[in-house]
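What follows is one structure encoded as structure tokens, with my remarks underneath.
Missing here: one protein chain of the complex. Every other protein chain is in place.
Now for chain A:
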Amino acid sequence: MSDSSSQSPPDVSTVKDRRPLIALTWLWVGAPLAYGLYELIRKATQLFTG
């Protein structure tokens, strides 16, 4: 997950490290999705236990 954008070969020292931002943004959308999936799995198990 490291493809980055640049017009010409960038100077490595001037390119910001985006990994913390990537982690934070994926956590932002991943956390509620994980909650939804947890609730879904809890309900789906009723097919086998209900």
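Simple rule for what comes next: contacts are C-beta pairs under 8 Å (C-beta built on N, C-alpha and C of every residue); 3 or more make two chains touch, one makes a residue touch a chain; residues count from 1.
In this text, contacts and distances are computed from a predicted model.
Since a chain is absent, check the UniProt entry for it and pick the matching name: "Polar amino acid transport system permease protein", "Sodium/solute symporter", "MFS transporter" or "(2Fe-2S)-binding protein".
Matching the unshown chain against "Polar amino acid transport system permease protein", "Sodium/solute symporter", "MFS transporter" or "(2Fe-2S)-binding protein" yields "MFS transporter".
Counting contacts across the full complex, list the positions on chain A that touch the omitted chain.
Residue positions of chain A that touch the missing chain: 1-7, 9-10, 14-16, 18, 21-22, 25-26, 28-29, 32-33, 35-37, 39-41, 43-50.
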